[in-house]
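Below are the structure tokens for one structure; questions will follow.
Every protein chain except one is present and positioned as in the full complex.
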Amino acid sequence: MSGVEAKVKVALVGCGYWGPNLARNFHQLPDAELVACCDLDLETLRQMEALYPARVTPDFDAILSDPEIEAVALATPVGTHYELARQLLLAGKHLLVEKPLTTSSAEAEELISLARQKERVLMVGHVFEYNPAVLKIKDLIDDGQIGEVYYLYSNRVNLGRVQSDINALWSIAPHDISIALFLLEQMPTQVSARGAAYLNGRVEDVVFVTMFFPSDVMAHVQASWLDPSKVRRMTVVGSEKMIIYDDVASEGKVKIYDKGVYRKGDAIYGEFQYRIHSGDINIPKINMSEPLRNECAHFVECVRSGATPRTDGENGLRVVRVLEAAQRSLSGGGETVRLAP
Amino acid sequence: MSGVEAKVKVALVGCGYWGPNLARNFHQLPDAELVACCDLDLETLRQMEALYPARVTPDFDAILSDPEIEAVALATPVGTHYELARQLLLAGKHLLVEKPLTTSSAEAEELISLARQKERVLMVGHVFEYNPAVLKIKDLIDDGQIGEVYYLYSNRVNLGRVQSDINALWSIAPHDISIALFLLEQMPTQVSARGAAYLNGRVEDVVFVTMFFPSDVMAHVQASWLDPSKVRRMTVVGSEKMIIYDDVASEGKVKIYDKGVYRKGDAIYGEFQYRIHSGDINIPKINMSEPLRNECAHFVECVRSGATPRTDGENGLRVVRVLEAAQRSLSGGGETVRLAP
Amino acid sequence: MSGVEAKVKVALVGCGYWGPNLARNFHQLPDAELVACCDLDLETLRQMEALYPARVTPDFDAILSDPEIEAVALATPVGTHYELARQLLLAGKHLLVEKPLTTSSAEAEELISLARQKERVLMVGHVFEYNPAVLKIKDLIDDGQIGEVYYLYSNRVNLGRVQSDINALWSIAPHDISIALFLLEQMPTQVSARGAAYLNGRVEDVVFVTMFFPSDVMAHVQASWLDPSKVRRMTVVGSEKMIIYDDVASEGKVKIYDKGVYRKGDAIYGEFQYRIHSGDINIPKINMSEPLRNECAHFVECVRSGATPRTDGENGLRVVRVLEAAQRSLSGGGETVRLAP
Partner (left out) sequence: MSGVEAKVKVALVGCGYWGPNLARNFHQLPDAELVACCDLDLETLRQMEALYPARVTPDFDAILSDPEIEAVALATPVGTHYELARQLLLAGKHLLVEKPLTTSSAEAEELISLARQKERVLMVGHVFEYNPAVLKIKDLIDDGQIGEVYYLYSNRVNLGRVQSDINALWSIAPHDISIALFLLEQMPTQVSARGAAYLNGRVEDVVFVTMFFPSDVMAHVQASWLDPSKVRRMTVVGSEKMIIYDDVASEGKVKIYDKGVYRKGDAIYGEFQYRIHSGDINIPKINMSEPLRNECAHFVECVRSGATPRTDGENGLRVVRVLEAAQRSLSGGGETVRLAP
């Protein structure tokens, strides 16, 4: 019972861009206690200190060696995930790693294996899998309401958060890949990607990714930090209904269109005729709790119960495998990369 | 002077989907006279007869042999363009062919050669090159107002006009390819495309095309007739400003964003820092004349003056060459296809 | 049977702003024939002549005395309605008069009486009562789906169609008053109006009207031709659901909100507590036929059958009585004007 159990003591490592959101949520969760914050930047640490009753330190070793800290949320740059996560697991900490899990599937596999060996929770922060709107879409698909899923595509573009170390594929597209794999419950068999690097000539500011799945479903992702408008939208086209999920819509994030195309009778001279059906649009009420709070609460619960998180290491590995394939395609000029089953 | 010159006598061949729009415009133009309509479908002919004081016939030969007809607008299915256009040019008619010009570049080249030989106007109906909004964007680019063009992408999706004979690439994307070539004044050197055929398993309902141009500009096109919402939008991202052209916007089709990303000072440890600038948005007043009327008027003027149309056969050929390359990529599983300069 | 019955021969009197829409519809209706057009402006007549196979004349008497003309659509300035309608009825013509019917209820009553006496159809062009979206809202109210109607308000503003002879109340608000009376099936008991005349100092460019109905329903109308944006929207607030009807929406003109406020339990110290319910939003598919075509077809049908039109003279009179009351309030500085039951 939450009333008598001790709170899970959590440390945050990496208090930059996304870290403060993790801090706020762990601070507010009734079953968790934010006990420490670690960052290399002293000014950042001062800000965290002003906001939360947690000790702060620039020394990562102090986190590793602190026996009070049971669990760590790791929100450092992607390139550091593997090494820091490895040390944290070796030190016996439960771990929530920001997405993407690592920069290679080999690293991800090693972390998974290490977590299993140390009997620690390894969870990845694929926050959209805790988003009530995404869960609603998953329900609609699972209920068969939209019929057979034909294809889906997402547009995640904005002006901002330009990065120098990783490109838009690794920075932005993990969200869309995670959602696609979650909704379709499959891995793609083919991935291709094209993009271009305008700002510094090395990391792509804009990337287009195409994935094909065994069931003939296609998924397409547009990711960019160099775009005039802020768009966070995914469209799912099914044989019976179609869905638009607009994360920045003011009035209902999920729209369900009773729309479809049907064959009229038999083929005439080998040609089918089509009838277009366009019915009601429904905007279901979705009780929007904060996705990150749901994610953090799930992590805390898994730490307590020992349960496997919904976005566990395997889940994170799948996303990394798709990113790896997309990166290979991107570097190879758009060639189609096949994924082993 | 238009007052004393005789009107150009135009026949329409193909009165189905798009043809009636051509008929209406040629009927209304002061310098043209719609004298004949030809279609295989008798009901369609009856409708044309009720609307316009033009003779109607299901017999294509009657058009060919009618000496009064100086010019023909050809709006039949794409697969028939080459053969009908060839006969019309041989019969000495000036010709406006709906887009795309032909189904292969070889056919297009033959028509161009034939038109030159017969000294007849050969024009292609790339109507967006006569659209005041597109012309405005061209001006903004040419004036240097948006700086260096980085990339552009367009979304042209809808539910409707499902075709059995040609896919979404050939049916929808010619618009976007035509606009891209017009704005950039270049041919792409690489083209790739991916898509999927859900309704009849043979022709792609949804297609994604990527083009790379010599100046490092990238263009991406999404075309689909299987989508819940009607979108006709193109985004142009430049180094100084960015443009969104939304053809279905109710309040201003072109939005100019004073937005950009700039480097801050010198690189630190090889890494540049970036500053995001986000200023005013301007929605310029554009005097919207009907693009098709502009196109038809330009055709009539070229027939009269013998001038080369802005969207002449060469223009149409360039679009067909890109479509051919994209089709080869699509059929080849997304491989990058290089275009000869 | 329409096949054997002769077409109803219709003349149009007044071919200015709205007249051409009437001409087009009567020309296209299978059961009507547009036989004549009358207007004082010769250029306007020339344009009508070019478009339709109808004789044209600037001479109103020629319409009156033409025995072939059974029915007349009258679309002249409001100030002329009464006199022209009177002569047309006396000449035995069936009559469709543009809204508002007259500039006073006395005149309207006289026309009603005259039409009855001459056994001729007198119909008013309250076109929104033939609009499928408005009919849908009426159905929703009649079915009890939105519960008790609390209040409704409409915004009908735009930049354009500035008039010198009548103010925004008489020019624009008749639409909203007609819709309100139609939806509520009641006459208001109190009317007040405020407005201001900026452009010429005499006729109000912007007007706000408030109406109270016996059932405690309130209706508010904002009408203006001096406004930056084009808005045609009506909101209906009920005890169970709420409706927004946006006539310029691109995706569904009618939105039904499952929203409401309910009392929680008993009053505490005389104060009730409230619970806000916010459920799904539904955008029903409405088959949108052109309202004016529906209106014209209904007129033709009534002429043929002798049936009383849905928007008959009495209907037109009711709207004029509300306009009269609102005008009295407007001229009197906003005083509340009571209408006799």
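Quick notes on this structure:
Per-chain numbering from 1; labels A, B and C assigned in written order.
Just so we're on the same page, contacts are C-beta pairs under 8 Å (C-beta built on N, C-alpha and C of every residue); 3 or more make two chains touch, one makes a residue touch a chain.
Only a predicted model underlies this, so the values are computations on that prediction, with no experimental measurement involved.
Within the whole complex, the absent chain has one touching residue among C:Leu90, C:Val261 or C:Met288, and that is C:Val261.
Residue B:Glu251 is the one among B:Asp142, B:Asp165 or B:Glu251 that touches the chain missing from this view.
The omitted chain makes contact with chain B at the following residues, 251-252, 258, 278-285. By the touch rule set out above, chain C reaches the unshown chain at residues 150-151, 153, 159-160, 162, 164-165, 190, 192, 194-196, 198-200, 205-206, 208, 210, 212, 216, 218, 220, 222, 226-229, 235, 237, 239, 242-244, 255, 257, 259, 261, 263, 271-274, 276, 278, 333-336.
By the touch definition given at the top, chain A reaches the unshown chain through residues 229-230, 248, 250-251.
Heads up, the rule we're going with is that only the chains that are shown with their structure count from here on.
Chain A and chain B have CA centres that are 39 Å apart. The geometric centre of chain A is 53 Å away from that of chain C, both derived from CA atoms.
In chain A, the residues that touch at least two other chains are 278.
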